[in-house]
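Below are the structure tokens for one structure; questions will follow.
For this view, one protein chain was removed and the others were kept in their places.
Now for chain A:
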Amino acid sequence: MSNSANQTVNVISGLELSSSPHVHSKFTTQQVMWLVNLSLLPALISAAVFFGLYQLVVIGVSCAAAVLSEIVVKIIRKSEITIYDGSAFLTGLLLGLIIPPNFSLTSAAIGSAFAIIIGKELFGGLGFNIFNPALVGRAFLQAAYPVAMTTWSKPNFAVDTVTSATPLAAFKFDKMITGIEPLIIGNVGGSIGETSALAIIIGGVFLIGIKIVNWRIPLSMILGLILFGSIFWFIDPIKYPNPLFHLFSGGFLLGAFFMATDWVTSPYTSAGMWIYGLLISLIIVVIRLFGGLPEGVMYGILIMNAFVPLINRLTHPKIFGEAK
């Protein structure tokens, strides 16, 4: 008796004394970020298949530049190195997927460093940034390298009739409409990782399935795009493209599943997600149909990012039991 009592007394000195809850769900920030990275694998494969292996080098450089930039910032700020959480890598990966094929390695690295340093760390690092860092990086590249950012390569299996322009540009400037089938498969011009709707949907559905991505954001964006796209299509089907073309062309699906759903920069209330998604799509349709640019996904998301704190505040749920 006394012997075993002594043993237990010894053991207790090493016990942890934190407060409840003592158990935890299986998701940690680190696991989540790496799962999102993993879910981009189909898009990565489609990039290599349609635009060549060189794209993997560009993406690799983008990822490396993002990770290195974060290390440098953390060293300067004398704070803990957090690259293992996978978020810097994810920013690099996403940026690599939304630039044109055969992009210069230097420019990719600069864009990626901008995304991390200005888009993320300047605000205080992961969790404190207002705008999606990868899109901040892309916006910077758009301003710094306007020509390179609109120079598109032909996909590998393109038939002669397909121009090297993106389907959205072809429609905007030449009223040429691309068929849905190549849009779904991805054998069209566009940013490295955004052309294959199929590859993006596989990754996106995976993220929704494991409950990392909340389905409300992609769904509200898709419904919004179809709704606003249809309104104009009904008004003038010659002048405006059909809603399915809207849906499968450009960076819409990549934006809907991977950019707008970024936890840090999207609303956390259910009603807020609907408002946010619908308004992003409204901006996209307006820019695509009436703006000077063929595409509007980046602007749609960045603009709505700025409204997230307001949306969260306005859509706050009523406390349980309060008069509804």
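One rule holds in what follows: contacts are C-beta pairs under 8 Å (C-beta built on N, C-alpha and C of every residue); 3 or more make two chains touch, one makes a residue touch a chain; residues count from 1.
Convention: contacts and distances are computed from a predicted model.
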Choices "Heterodisulfide reductase subunit C", "Ion-translocating oxidoreductase complex subunit C", "Nickel-dependent hydrogenase large subunit" or "Carbohydrate ABC transporter permease" - which one is the UniProt name of the chain not shown: "Ion-translocating oxidoreductase complex subunit C"
Residue of A:L17, A:L53 or A:I76 touching the missing chain in the full complex: A:L17
Contact footprint on chain A, counting only the chain that is left out: 1, 4-5, 7-9, 11-12, 15-25, 27-29, 31-32, 82, 85, 125-128, 214, 263-270, 316-323
